[in-house]
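Every protein chain of the complex appears in place save one, which is left out.
Residue numbering begins at 1 within each chain, and the chains themselves are lettered A and B in the order written.
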C-alpha cells in the first residue's frame, strides 16, 4: 500500500516540506532505505546513514536541512518515538484474519459474537461468551465459558482466555498468552516451613513431612481497556476475589501475574517479570526485565524498578529502585561501587591493624 | 449451586453455629460479600470488613462472637487456609468439558481412553496413548505417541504432552504447559569455553570458533501422582534416563525443569523457577519465584529458597537459603545489612587512616 508524504504528515500531525505527493510503501532505517521507503532519521546521528541509503523522503529531526541531505520531501518529528508510533500504526497491515467465523471454529450456540468480528480456524468459544464488535481472533485461540471480551480486541494464535474472565476494549493479546489459569495456592495441614521462616527469617523447628492441599481458584481475572499482553505471558485467576489489571497496562512476553494481584493503570512490565500472589501495584509502575515482586506487598504509584530488581518489601510511591534485594537506585549504585572497592578496603584495614599493633608496642 | 451452612461445615469437618439451613451460592471477601455469600473472615482483622459487607453467614476464626458480628450463621476454622482449601474444592465447578470425545478430536485407533473421560475439541491423541478413567482433556491439547496419563487427570487448553511421557493419577495441568520437549543438550568437537571456565573460574586459553552438535533426548519424563503443573511451564525429557518429578509436587507458571532433573516428592516451585540439567532436588523443597538452580547440583530435603535465589552449589538438607549466590538465609540478610553500611564503613576507614598517619608523625 502506498502513502503520500502529505497523508503521513497529516496522520502524525507533523509539518512536512518538499514534494508532498511523493509516495512511499514502507519505512526503513536510513542506510537500508530504498527509493520507495520513508527513511527514519529522527536525530542528526542518522544523517550519515541517509547519505548511504536511497531514500527520497525521510522523517527528520526538527530544523534538519532536508534539501542539503539530498531529499525530495521530509516530515519533521519533534518527538521521534512518538512520530514512530503514529507512522507504524498507519503502516501496519495487521494480521490476516478472514472476516466472519471460520467453518472449523467451534462456537457455542449461547455465545454472542459482536458485529464485524473475525474468528479464525480451530478457535473454540464456550457457553455464554460475549465477544465485542470488530474483535479479531486468530487461529487456535480458546475462550472459555462465560468470558467477556471488549470491542476491537486482537487475540493472536493459541492464546487462552479462561472461564469468566472479563476484558475491556482494544485488548491486544500476543500468541500463547494465558489469562485465567488457576493460581498456585496450597496449604499444609500444620504450619509449613515457609510460614515458619517468614517469621524467624531463617530458623526452623523440627521439620515435618507434609503434603500440599489445593486451594481452588474461585475468582477470575478482570482486565481494563487498552491492555496489551505479551506472548506466553500468564495472568492467574484470583482465589476468592478477581485478579485485576487496570486500563492501559502493557505487559511483555513471559510475564507472570499471580492470583489476587491488583495492578493499577498504565503500568509497563518488561519480559519475564514475576509478581507473586496478592501483591498490589499502583499506577504507572514500570518494571524492567526479570523484575520480581514478592507476595502480599504494595508497590506505590510511579515506582520504576530497573532490570533484574527483586522487590522483597513494599516500595513507596515515586521511588526508583534497583538490585536484589531492591534498594533506592542511588543507594544500590553506591553500594555496588563500594562493593567493587571492598577487596581493596579489606587490605587497607589489614594494613591499619599492622600499623596500630606497632604503634601500641611503641606506646 | 446453593450449599447449606450445615453441608459446608460437614465438608470441612468444622464446627458451625446459628441457622445451619441457611444457604449460600459462593464465597466472598467480607466487605464485598452479599447476602448469598459466605464471607471469609478467618482472623479478627476482617471483623471491620464484615460490618461493611452484607453477608449473613461467615467462615470465622475460632471463638469469634458471630452474633455480635450481626451474622445469622457461622462456621469456625481453626486453620483458615486449610478451611479455604476444603471450601474452594466444594465450590469449584471446574472447567466445562463435555462428556465423551468431541467429534473434531483426532484420536489414534490404538489409543486407550479410560471410562468416563471427556475429550474436547481439536485434541490430538497419538498411537498407543493410554488415558486414565475420568480424565478431562480440554481443547487443543496434544498427547503424543506412547504417553500414559493416570486417572482423574485435568489437562487444560493447549497443553503439550510429549511421546512416552508417563504421568500418575490426579494430574492437573494448566494451559500451555509442555511436558517432554527435547532437552537443550549440545557438545562442541573440542573442549568448549564453558567447560574451560568451569575449571578455571574465569580464565580461558585461546578461544576456538566452534559450532554445537546436538545430543538428542532419548529419555522421557516420569511424573508421580497428585502433581500440578502451571501455565506455560516446561519439563524437558531426559537424555538417556528419564526426567523425574515425584508425587505431590506443585509447579507454578513458566517454571523450567531441564533434562535429567530428578525432583523428590511434595516440592513446591513458584513461578519462573529454573532448574538446570541433571540436578537432583530432594523432598518437600520449596522455591520462591525466579529461583535458579545450576546444573549437576544436589538440593537436599526440606530446603527452602527465598524468591530470586540463585543456587550455584549444592545445598544440604533442611537449609533455608537466599541471595545470589545462595547463602544461608541469616547469613545473606547479615551480609546485605553490612553492605548497606559499607559506604559509611569505607569513610570510617579513611578517617582512621588519617588519624593514624597523624599519630605516626607524632610518634
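Keep in mind that, in the parts below, a contact is a pair of C-beta atoms (placed from the backbone, for glycine too) under 8 Å apart; a residue touches a chain by one contact, two chains touch by 3 or more.
Only a predicted model underlies this, so the values are computations on that prediction, with no experimental measurement involved.
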Pick from B:102, B:160 or B:319: which residue touches the chain that isn't shown? B:160
Contacting the left-out chain: of A:9, A:28, A:166 or A:245, that is A:28
Using the document's definition of touch, tell me which of A:10, A:104 or A:211 contacts the absent chain. A:104
Chain A, residues in touch with the chain not shown (by the definition above): 26-29, 32, 40, 79, 81-82, 84-85, 88-89, 91-92, 95-96, 102, 104, 120-122, 138-140, 156-158, 172, 174-176, 226, 228, 230-232, 248, 250, 252-254, 265-266, 268, 270-272, 283-284, 286, 288-290, 301-302, 304, 306-308, 318, 320, 323-324, 328-330, 333, 336, 339-340, 342-343, 345-346, 349, 352-353, 356, 359-360, 363
Just checking the interface: what residues of chain B touch the absent partner chain? 104, 106, 122, 124, 126-127, 140, 142, 144-145, 158, 160, 162-163, 176, 178, 181-182, 184, 186-187, 189-190, 192-194, 197, 201-204, 207, 209-218, 232, 234, 236, 239-241, 254, 256, 258, 272, 274, 276, 290, 292, 294, 310, 312, 324-325, 327, 331, 334-335, 337-339, 341-342, 345, 348-349, 352, 355-356, 359, 362
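By our rule, only the chains that are shown with their structure count from here on.
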Need the CA-centroid distance for the pair chain A / chain B, whole Å please. 23
